[in-house]
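Note that one protein chain is taken out, while the other chains of the complex remain in position.
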Amino acid sequence: MAQIFTPAADTWLRATTLATVFLLTLGAFLFAGYVNSDYATGVGMVVDQPVPFSHKHHVGDLGIDCRMCHTGVETSANAGFPPTHTCMTCHSQLWTGAAALAPVRDSLAEDKPLVWNRVSEVPNYVFFNHSIHIDRGVPCVACHGRIDEMPLTQRAHPFLMRFCTDCHRDPGPKLRPPDQVTRMDWSAWDSVPEHRRYGIEAMKHFGIEPSRLINCETCHR
Amino acid sequence: MDIDTSRLSSRTGRRFWRAVEAHDGNLDAAIEAEFAAAFEGLSDRGRRELLKVMGASLALLGVAGCSQQGDVRAMPYVTAPEFETADNPKHYATAVIMAGWAQPVIGVTHVGRPTKLEGNPKHPASGGATDAFTQAALLGLYDPNRAQGPKFEGRPAAWAAFDDAMVENAARLNARQGEGFRLLTGASTSPTLARQLNDLMQRWPKARWHLFEPFDDGLRLEAARLAFGKPLDRRLHVDQAEVIVSLDDDLLGPGPQQTLNARQWSTRRRAFQTGQGQARLFVAEPTPSLTGAVAGDRLIAAHGRIPALAQALSSALGDSATMPTLSALEQQWLERAARAMKAVQGRALVTVGAQHAPEVQALAVALNARIGALGRTIAFAEPAALSPPDGAQSLATLVRDLQGGAVDTLVILDANPVFTAPADLGFARAMERARVRVYAGLHDDETAALCHWRAPIQHCLESWTDARAVDGTVSLVQPLVRPFYDVRSAHAVLEAVQGRLGASDHDLVTQTWRGAWGGAFDETWRTSLLDGFIANSAPAEAAVSAARVAAAFASEAPGLEVLFRPDPSLWDGRFANNAWLQELPKPLNKVTWDNVIAVSPAFAEANHIGSGIDSGDIVRVEAGGRSVEGPVWVTPGQARDSITVFLGYGRRLPGQLGDGHGFDGYPLRTSVSPFAVGGARLTRVDGKRLLACTQDHTALQGFDFVRTVSPDAARRERSGPSSASREPSLYPDWRASSPSWGMSVDTDVCIGCNACVTACDAENNIPMVGKDQVAKGRAMHWLRIDHYFEGPADDPKLFFQPVPCMHCEKAPCEMGCPVGATVHSPDGLNLQVYNRCIGTRTCSSFCPYKVRRFNWFDFTGKDPPELQAARNPNVTVRSRGVMEKCTYCIQRISDARIAAELEGRPIADGEIKTACQQACPTKAIVFGDVINPESEVSRRKRSARDYTLLEEVNTRPRTTYLARIDDGEEGEGA
Partner (left out) sequence: MARARTPKPRILPKAWRPVTDEITRIPLQHPQTRNWWICFAIAVLLLLTYLISAGVLFWKGVGVWGNNIPVNWGIAISNYIWWLGLGHAGTLISAMLLLLGQKWRNSLNRFAEAMTLFAVVCAGLYPILHLGRPWYFYWMAPYPSTMGVWPQFRSPLTWDFFAVLTYLIVSVLFWYIGIVPDLASVRDRAKSPGAQILYGLFALGWRGASRHWARWQKAYRLTAAIAVPLVVSVHSEVSLLLAAGPLSGWNSTVFPPYFVLGAAFSGFAVVAMIAVVLRHAFALQNLVTERHLDLLGLFILATGLMTSYGYVTEVFNALYSGQPFDLNTLSSRLTGRYAWSYWGAVVLNFASIQLLWFKRFRINPWSLFAIGLAVAVGMWLERYMLLTTTLYRDYLVSSWRHYHASFWEWSLYIGSLGLFFTPFLLFIRYLPMISSFEIKESIVETQEAAHG
């Protein structure tokens, strides 16, 4: 009776089996890599805006405090976007003719709101409250990154659930003196030994219990 | 466009009559035809479809509500309003108007959108409570079915055209001092309207104003006139009455009075609970009412027996009046009542329902006077409501004049007589005789269909006006939001029909009060706006002399009698387009989206031979040569010879939400006997109607879900710390740290009024699912009020039991969920994480209380923009396939917690009020920290009356109940 398979058939069979297993594993890893990638989470991506607003210039160079424009940040859930009026308090004097600012002037003239595209968008089903975070001394930079170094604003961290929970599990190291929340550069902070204790002290002082922070209802209702 | 009057009268007018006559007087057909144009291609009247269509036509409000999609766009103000901080809600004191009466509220708005109405705690009448109608008024504001712009002959027109037409018309009338001009309004208490009417009468002395309200206090005023010689408003001080004998007077039932009476009654009742005096309630009534349900001693007596009982009570209390013959039962009840009254003398109150003959009511007034109750539990004051020239005959007069052709221009303001007017008057046909007919109302309703001009008016939450609350206090009504639609305030329309244009509602109202206050205006105006009412603006209580006893009267024995009652959810039908009210289970039969004909079990049983009557069977009710057909509901506690027809359904609103639900009972109602008619016949006709009922079984069947205790047992303090069962459990206890939230529901004061349920709908974005789904057992209310009866079906005890989530400490649902979507919070809440839920429904299967609700379909996705705008942005809108349930209003807890943390203080007791607690007029619901022994809720849970629902399941609920106190027969000692 004629041979159906060549002697190598067995080897091939084993090889293909192994290859399949390998490819599947690889695929899994690739997928995992993707969902965590900046590409998927939108980190570092610049969203185009009606006006090419530069935080670098306003915050970094001019040193304007965040709360100048984002007025709600200490008192309510949303930091809030500045009304056109706020922009014009300065820009009625400065760069009055600048083409880039045309939309702002139009907005005021026609009483039409500027339509910004959110950069740091709170994910669905999440109820985030700025005021309490600011009050406890979570610095802006913790979530929004070095905004003072961004000519065009971009998302600094992946707003995945994990990003929030990592901090809620152990807020200590992220905490800073509440009177300095808007400070951007904290590179020197950890080098000072007694600062290491600050987090623990702050947690005690505010009575922050991670065991409570980590519960679903903290963010989801 | 400019139309001169001749064209108006000839072309439009006549052709329109022909249109109606062409339909051979078939009104429905006429209306169908009328609306056909307006609602072309709207065959499917399914709620969802309908709302979609209506919503599609609107691009109002750039707000998407809190949709599933995170909003990727941000649109800041151009110039931020003063004090505006991002998204913090703002509160405005105002009022909504119910049948002419102000219901004071605090309107909560988020970024300019009203999202919730809360009671006004400062207000003397409501004290911060609301009723179901008031809560639902919010949805009325956003109702996509509202008339959205002026119409001429059913086709959209411009206000300019309306103004022109009115100016022309007014010019004509001016010449004749307004002869032939008639204004028909619903009940009103608005001082501004009163002022406008005065002006009108001065300008046009020959004009006439008429008023019609299907359910008003007309007979009460008449009774007062009999007693004191002049019509006076009755002012009850229920909180002063230790013994109340109510002869078919539904004090605590739905209506403008409910909040005030319920609040005062519960005040007295709570005093009694702590041993201060009594709070006994004797009720004799033909059909079960909320008052009867909570009465300690209830007698089932036909409508026709009430006069006899009144007389008997009067003679039992020493009046010479002849003692009528009573049945044994009646006799015993009467003796108990009389004895109780004698015991407390002046601290008693006798009251007779407003639907009874003035003589009977007057007798009760006299009785109160005799026992010295006058001025203590009952007082009288100048009428708060505007009374029309012809008094009770107002509508009849109008119809007569119409038929006589004396009416040239008929303006109907915020009333729907074509649907609600007594059948014998034939109003609809009569009004066709008026040459110019103008309708000003919220909806394109039955009356609008027969008018040339439709001038849609503003909802009270978007316009300036004023009105009196039931205690007479004036509320200034300020708008919470700019009108969405092309509508005008009723005041402005009233000016316009007189040819006076350009008056804004704000001006008209301020004008009124400038006149009243003169120099002090600015100050008073500001404070009144902030308070939501004008301090001490209620008419003082008149010092009335002891009333003279009304003449004795014969009580007729009518055989089978038909009673007419407003529907507990739709009132006279005005709320037909309000989904929250349509889907609100009626307190005593839990039916939604339908009205019924109530008959007693005995009656149904007796008619079982041959016909056989079960709930849902269609029957024909004939009385006075008229008849209606509707589904029957076998009602425990109904009088054997009384059948109750609930009015307000059977609306003819083609293409609108409220169209075609239930049956129209008005055809049976005549001006002669508007509340009850005798000598009726009930016959079964073929067919059965599927009634969407949220509770199939109401017999308690010996279970102890609701409990009763004796008065003295109630006063003992319990020994143990809490009622929560402490049987061993396999699961470790939660760390009990303050705050740990819990709730206590006092079934002794719960009157089942549904205010809490509606408040919950509004607060938590509860989706309405429509009749079919409710019938399938898929209603979504997070809070339901279970209704039980105990004992013989013909004389049962009636109970209410609000059932929210129990927030068990040993919650089976938490153990069952495979993905951890239902979790326990450190402050003791049992919570549902919607975005984690995959819908295995294990939690609901394991829940012994079945308080969880499931999104069987996508109930929210297709809501039109208006309804999305009405949503509470602090509560997730649930999508298809997820479980949901009561959260103890966690959004309120979170807000309070954050506020407290920002201020570095603990959360104060009573700082957090759940929506249901806030709305409850009897303070039956208390929420708070169960760890703090000083908190109100802890104090309640220490009471001996505190018990746990289904204690044997050992779920250790945080929601517990206070047993009802039975102060019936053996209550004397208390």
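Think of it as A and B in the order they're written, each chain with its own count starting at 1.
One rule holds for everything that comes next: contacts are C-beta pairs under 8 Å (C-beta built on N, C-alpha and C of every residue); 3 or more make two chains touch, one makes a residue touch a chain.
Being a predicted model, the structure only gives us computed values, none of them experimental.
Only one residue from B:Arg263, B:Lys797 or B:Arg852 touches the chain missing from this view: B:Arg852. Across A:Asn36, A:Ser92 or A:Gln180, the residue that sits in touch with the chain not pictured is A:Asn36.
The chain not shown here is touched by just one of B:Ala93, B:Ala503 or B:Val803, and that residue is B:Val803.
One chain is missing from the display, and on chain B it is touched by residues 695-703, 705, 773, 776-778, 784, 786-788, 801, 803, 812, 815-820, 836-842, 844-846, 848-850, 852-858, 880-883, 949-950, 952-953, 955. With the whole complex as reference, residues 1, 4-5, 9-10, 13, 32, 35-36, 160-162, 165 of chain A touch the missing chain.
Convention: only the chains that are shown with their structure count from here on.
Distance between chain centres (mean CA atoms), chain A to chain B: 48 Å.
Considering their complex, residues 71-72, 75-86, 107-108, 111-118, 121-125, 127, 129, 131-132, 135, 206, 211-212, 215-217, 220-221 of chain A touch chain B. On the chain B side of its complex with chain A, the touching residues are 68-80, 85-88, 823, 825-826, 829, 831, 833-836, 874-876, 887, 890-891, 894, 898, 901-902.
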